[in-house]
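Structure in structure tokens, see below.
All protein chains but one are shown at their positions in the complex.
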Amino acid sequence: MTAARKKPTSKQTLANLPFAYRQYDAAALREALRKMYLIRRFEEGAEDSYTRGLIHGTMHLSIGQEASAMGICMPLETADQITSTHRGHGHSIAKGADVKRMFAEFFGKTTGYCKGRGGSMHIADVAGGNLGANGIVGGGIPIAVGAALTAKKMKTGNVVISFFGDGANNEGAFHEALNMASVWKLPVIFVCENNGYGMSTSTERSTAVKNIADRAAAYSMPGVIVDGNNFSQVAEASHEAVERARAGDGPTLIESKTYRYRGHSKSDRNRYRTKEEIEDWMTNRDPIILFESEMKEFGIIDDAGIEAIREDVKREIAEGIEFAKTSPAPDVADVARYVYTEEQA
Amino acid sequence: MTAARKKPTSKQTLANLPFAYRQYDAAALREALRKMYLIRRFEEGAEDSYTRGLIHGTMHLSIGQEASAMGICMPLETADQITSTHRGHGHSIAKGADVKRMFAEFFGKTTGYCKGRGGSMHIADVAGGNLGANGIVGGGIPIAVGAALTAKKMKTGNVVISFFGDGANNEGAFHEALNMASVWKLPVIFVCENNGYGMSTSTERSTAVKNIADRAAAYSMPGVIVDGNNFSQVAEASHEAVERARAGDGPTLIESKTYRYRGHSKSDRNRYRTKEEIEDWMTNRDPIILFESEMKEFGIIDDAGIEAIREDVKREIAEGIEFAKTSPAPDVADVARYVYTEEQA
Amino acid sequence: MDATPRELSYAQAIQEAMAIAMEADERVFLMGEDIGVYGGAFQVTGDLVERFGPDRVMDTPISELGGAGVAVGAAMTGMRPIFEFQFSDFATLAMEQIVNQAAKMRFMLGGEVSVPLVMRFPAGSGTGAAAQHSQSLEAWLGHVPGLKVIQPATPHDAKGMLLAAIADPDPVMIFEHKLLYKMKGPVPEGHYTVPIGKAEVRREGRDVTVVATSIMVHKALEAAELLAGEGIDLEVIDLKTIRPLDRQTIIDSVKKTSRLISVHESVKTLGIGAEISATIAESDAFDFLDAPIVRLGGAETPIPYNPELEKAVVPQVPDIVTAARDLVKGRR
Partner (left out) sequence: MDATPRELSYAQAIQEAMAIAMEADERVFLMGEDIGVYGGAFQVTGDLVERFGPDRVMDTPISELGGAGVAVGAAMTGMRPIFEFQFSDFATLAMEQIVNQAAKMRFMLGGEVSVPLVMRFPAGSGTGAAAQHSQSLEAWLGHVPGLKVIQPATPHDAKGMLLAAIADPDPVMIFEHKLLYKMKGPVPEGHYTVPIGKAEVRREGRDVTVVATSIMVHKALEAAELLAGEGIDLEVIDLKTIRPLDRQTIIDSVKKTSRLISVHESVKTLGIGAEISATIAESDAFDFLDAPIVRLGGAETPIPYNPELEKAVVPQVPDIVTAARDLVKGRR
């Protein structure tokens, strides 16, 4: 994902530009925008397939949170790892997953990342550095710390990102994991995507502190608050935290303030928030619109370029769904596979 | 325990005296000293009985921490409640338990507070407001929050004290409990008795923050640090926290810095700390010696008075051990009792 | 009651039981994640928050261990909390408070306290929610003295057993299969209780005793209808309670039929079926057995996401039919 910084592409001088425009070249920035579109269209496609009965179970859409996933993953190498959450489609794509195999997983096919055994809530891409979404709120946080312990012990130089939500910050696992990561100075970055609600429960009703980043002080680590819908701000915070982690200076807690447009899952009546609130975020703070207009302002992309990206993404999504549809379903006779590494007698 | 404030008993003017001497009359202060002696002699008696094989299992002695237990319980009424820890003998006595029934419990007799079923690690006195020691580090913290929820719902006006150690502050239960207590503004006071070690692990090696009280900010509650070996300082912090809780202003976290003289339990080789460190605390910061000399300085007690207390405590301990020795052991036929409230067919 | 009794869904029956108990007793209150304005992940608490207010229908933070501990502390000190786990799988975070504290507190304190706590566990597979949202863990809690563990199979029993649980002075754990929530059935108005610790013969039969739990009761009854055509007559027992187990009802039935099949959704190894087999094998019904005791239970795998695989790891009606037929035909 990373790319060398380059000359400013606009009339403005480099120094005045926001971080991302100083740090990444135009190609990298356009690819980031493409990925954000890919995330959104992927989830719209998944939602549509769900409505058509092609996907069963439930799913948690991150539409509206694309800048957070993409900005955090911007400075990562393939060998770096992430742990994700029930709302993990964006993280997965931002880390480099192939939407073909993601759709295939949602469709329960053998070509899916989990061979149809995991589904949306366990979407992973181990080879690509995604250790997996998690069905347990907070479940992935200590696992990320463990992966960071491996990185330190094996001196791989990798960093690990642990994504979780505002609701997860009230789990004991959050507390225990952040404390150990700090005591052992591990190369892990805790990214709390604060979208204002844990399911129906607002942070005001669930969390005794105003900003979740304020809890970083309880673990003697930096706590950074960013506008999670501003790609450059997120990328900058991630960049600094990654440098800090790679330098062996330990963990950082980043609070990325964002918003989910859709209901919590497929069974949400949205009783706990107002239409106005949702409208406001969608119309005035959409991460893709904001990023696009900035890129246009700085002359990194024009309408034609954006249109090209949209078309390309559209094609990729259509191909992904087609691939999923035409892929084989698992053989029921294989149901006992993958329970143990060597199948048991 | 509480008693009306009274005229200064010494030549000094009231205003210059430390809190406890302004707040409590001489009788109450002498009783507090007596209780601190009672705690120490009780534990010495228990230790001796253990060595003689009269008590089995293991025990965790709080010798050196008496001012912390006594100071915290000073402002409590009988109806107020505490939850305690594996190191709970002092809390139990400070809250008003009868050493007879405590010894009887340690001896496994039916006259014990738990009828011989619980032993040292579960010593309780429910009628006296001690909801019990706990064998699980951090296990009592959410239970205290639950008791405080009852107090708020039933409008009893009671407050609840949750005692725990420095090691317990790294348990998820600590995090979850403090967060809920703050969100719901419950009348509970969290008292972390920081004796520098969780078993063999120093706070430096286990805890990412310098002072445990610093973690109070993560729950938007006051965090107070006191010299846990200074009776008046502890009592003052407890008094303020209790007033705050009774007024409905919510929880407080008090960190009481103290030290245990004995090993963690009966199987401790003290490999993790130096003799010098132990010596220093015993000779220069003993809570009983400090309290005694202050009381003498302020003319609240003289040597004869102290001698009288020691004699009285000695007698009470001897009687307690005798009571325990001569009490009946449980009938093995009753082993299935107390599993359910109505015994099952 | 009139000729056609009122029908409610299993979820409505539970909601009605909670409402009746809260009306009758100020000490009863609900705790859980998103049980207020959201109405609960499975709409069991529904609109109760509007009726009883947020102080008695308390949304907790996502803190299962602490939340359970708060419920234990409240129960010890005079309240009667009903704690909902959003999915039974999340109880894995609270086993400390359930097993070390709630179950043992009375015993450890020599009878000085009771813990009148009710915990509700939406359990089971069939919703496509994969391995971490589909487990059946009732056998764990059935192994723990100090707890009572129930698995009502019908709306009628869900209401009656929950009301019995709320009145019980000790901790009662209720496992509710998610696929039952929408099932409708006759439910009497007002307050009534169905006893904890009593199994019920749902269908009398001569040839084979089938002991089933929760949703498997309905599959067993379906299998019985199918086999009736073949002249094979199943006796179906709804176990209802895992702890304390009603061993006598099973023993009496086996003495009559001489054949036994147990069926449950939880993993077969060390599941409740093992306890049922062992109960008969050590009882005086042993001498009445004409055939080995058959167990049907969940496969030895986590619950897969793919719907076909998901069905395959849980006993289905044809599995019961085949097992019973083979047993009667002496094919094993």
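Letters A, B and C mark the chains as written, and numbering starts fresh at 1 in each.
FYI, a contact is a pair of C-beta atoms (placed from the backbone, for glycine too) under 8 Å apart; a residue touches a chain by one contact, two chains touch by 3 or more.
Since the model is a prediction, treat every value here as computed from it, not as a measurement.
Contacts of the undisplayed chain with visible chains (whole complex): A, B, C.
Of the options A:Ile63, A:Cys114 or A:Met295, the residue whose C-beta touches the omitted chain is A:Cys114. For the options C:Arg56, C:His143, C:Arg203 or C:Arg325, the residue in contact with the chain missing from this view is C:His143.
When you scan B:Leu17, B:Leu33, B:Ile93 or B:Val137 for touch with the missing chain, the hit is B:Val137. Contact with the chain that does not appear here is found for just one residue of A:Ile55, A:Ile136 or A:Cys192, A:Ile136. Touching residues on chain C toward the chain that is not drawn are 65, 89-90, 92-93, 95-96, 99-100, 103-104, 107-108, 130-132, 135, 139-140, 142-146, 243, 245, 266-267, 269-278, 280-284, 286-287, 289, 291-295, 299-302, 304. Touching the omitted chain from chain B are residues 56-58, 108, 114, 116-119, 121-122, 134-139, 167-168, 170-172, 198-201, 205-207, 267-269, 271-272, 329-330, 332, 335-336, 339. Residues touching the missing chain, restricted to chain A, are 81, 83, 112-118, 122, 124, 126-127, 131-132, 134-136, 139, 141-151, 153-154, 172-173, 175-177, 179-180, 183, 337-342, 344-345 (touch as defined at the top).
Convention: only the chains that are shown with their structure count from here on.
When chain centres are set by their Cα atoms, the one at the greatest distance from chain A is B.
Each chain gets one centre point, the mean of its Cα atoms, and the points for chain A and chain C are 38 Å apart. Chain centres here are Cα means. That of chain B falls 42 Å from that of chain C. Each of residues 170-172, 205-207 in chain A touches at least two other chains. Residue positions of chain C touching 2 or more other chains: 60-61, 63, 65-66.
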